[in-house]
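Only one protein chain is missing from this complex, and each of the others stays in its spot.
Labels run A and B following the written order; every chain starts at residue 1.
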Amino acid sequence: MSDFIQSLDPRIVRLQVREDQPFEPKEAGDQWETYEVFHQAKTGARLIHVGSLHAPSPDLALVFAKEQYGRRSTTTDMWVVRTADIFTLHRQDIDIFETAQEKLHREPQGYMEVRKYIEEFKKRQQQEGTSDGSEAGSH
Amino acid sequence: MDPKQEAIKELLIKMADDQLIIGHRHSEWIGLGPILEEDIALASIAQDKVGQSYTLFQLLHDQFGTADPDTMGFLRAENEYRCCHLVEYPNGEYDFSLIRHFLFDHAEYHRFDMLQGSTFEPIRGIARKFKSEIKYHILHADVWVRRLGTGTEESHQRMQAALETAFPLALGIFEPSPYEQVLIEENIFPGEDALRQRWLETIQPILEEASLQMPDPSSVEPAYGGRRGYHTEHLAPLLEEMSWTLRYDPEAERW
Partner (left out) sequence: MYGGGYIPGSASPQETPKEDPEKLAEFEEKINRGEKIEPHDWMPYEYRRQLIRMIEQHAHSEIIGALPEGTWITRAPGFKRKLALMAKVQDEVGHAQLLYSAAETLGKSREQMINDLLSGKSKYSNVFNYPAKTWADAAIIAWLVDAGAIINQTTNSKGSYGPYCRALERICWEESFHLRYGYDTVVALATGTKKQRQMVQDALNRWWRPIMHFFGPPDKISVHTEKLVRWKVKLATNDEMRQQFLNMYVPKIRELELEIPDPILHKDPETGKWVYSDPDWDEFFRVINGNGPCNKERLAVRKKAEMMGQWVRRALHNPRQQYVTPLA
């Protein structure tokens, strides 16, 4: 009995732990694979990546994700996907998202002058009408 | 008290005791589980169980004037507890802990499902809320039992052995109460026999999928006694430990 650690924690006393408890170093794969977790906080919201976890299979990944990533927030949906199944770019190629030129032709800001043209058009129409004089009386 | 009230009270106390003691046992795994993710999952289940017990003791206090939840949960004499023997046993290893959790939670799920239709109105809403928590508990238990039952030779043998140990204890969940007849006639609860039947029908196919052999219920001696206050040698030390701090200073009003 005295061989076991006399812990202050009754749980540890029951586990009967020796000071020289043997340990086999973990081999690769001991902690299984990793999954990425996506969480939706309310209906209508997007699912957002919230982190990763270790699991041996998708069913357990979901069981684990529910508590590790859902226990402290409202949850309306949750997805898990094996990290190995996610495709992304090499980091050195991430600059393909930097655009060289202005891309005003596909931005709303590229089309902000319609009012100006309409006002000019109206002014022109009015001036034409005044100089012509033909319908002035009817207004 | 009339027998109907006595019957409801007895039913609530045994449910509250079961939840508290199994939650306490699960909590012993916190920080010591087989992998971090599972540690977190079981810790949540432990909290749900203790939380459900708390709610039930609160209900008992409000409806029947029993002592406050802490006194009821932590400070009664051992023979006043009505939990079944299944929940009292030490955790042992993860095999026994999981099989116990599996057997217990399937029974709980059906129990609260039945109570949703009870003529004892205050339990109905509570039962509905508990059921969604327990749904996760059985999802958790089922995945593990299936995976470990069909995992390695070692895991299969361990789970089978744990099942054989836990099964007679689990049958003790359904030890009839002295008030079965009242509960059934008053449509409060359809009774332990009906519950046991539904439980057997649910667990059998899952155990089969897990390649585990369920012992024949008719050839097993159920571990009865808990519902009448006769407990295993494991309960007294558990209660002594659980109430240690509260008893350290009985004068204290708040901890």
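The rule is short, and it goes like this: a residue touches a chain if its C-beta (ideal position, glycine included) is under 8 Å from a C-beta of that chain, and two chains touch if they have at least 3 such contacts.
Treat the numbers as computed from the prediction; the structure is a model and nothing was measured.
Checked against the full complex, the one of A:I12, A:A41 or A:M78 touching the unshown chain is A:I12.
Listed for chain B, the residues touching the missing chain in the whole complex are 24, 27-28, 30-40, 43-44, 46-47, 50-51, 53-54, 57, 69-70, 73-74, 93-94, 147-148, 151-152, 154-155, 158, 241-242, 244-246, 248-249, 251-255. Against the chain not displayed here, chain A makes contact via residues 5, 7-12, 15, 17-34, 36, 49, 51-54, 56-57, 60, 68, 72, 82-84, 86, 88, 90-92.
Just so we're on the same page, only the chains that are shown with their structure count from here on.
Here chain B touches chain A in the complex through residues 28, 32, 35-38, 40-41, 43-44, 90, 136, 139-140, 143-144, 147, 241, going by the rule given at the top. On chain A, the positions that touch chain B within their shared complex are 10-11, 14-15, 31-32, 53-57, 59-60, 63-64, 66-68, 71.
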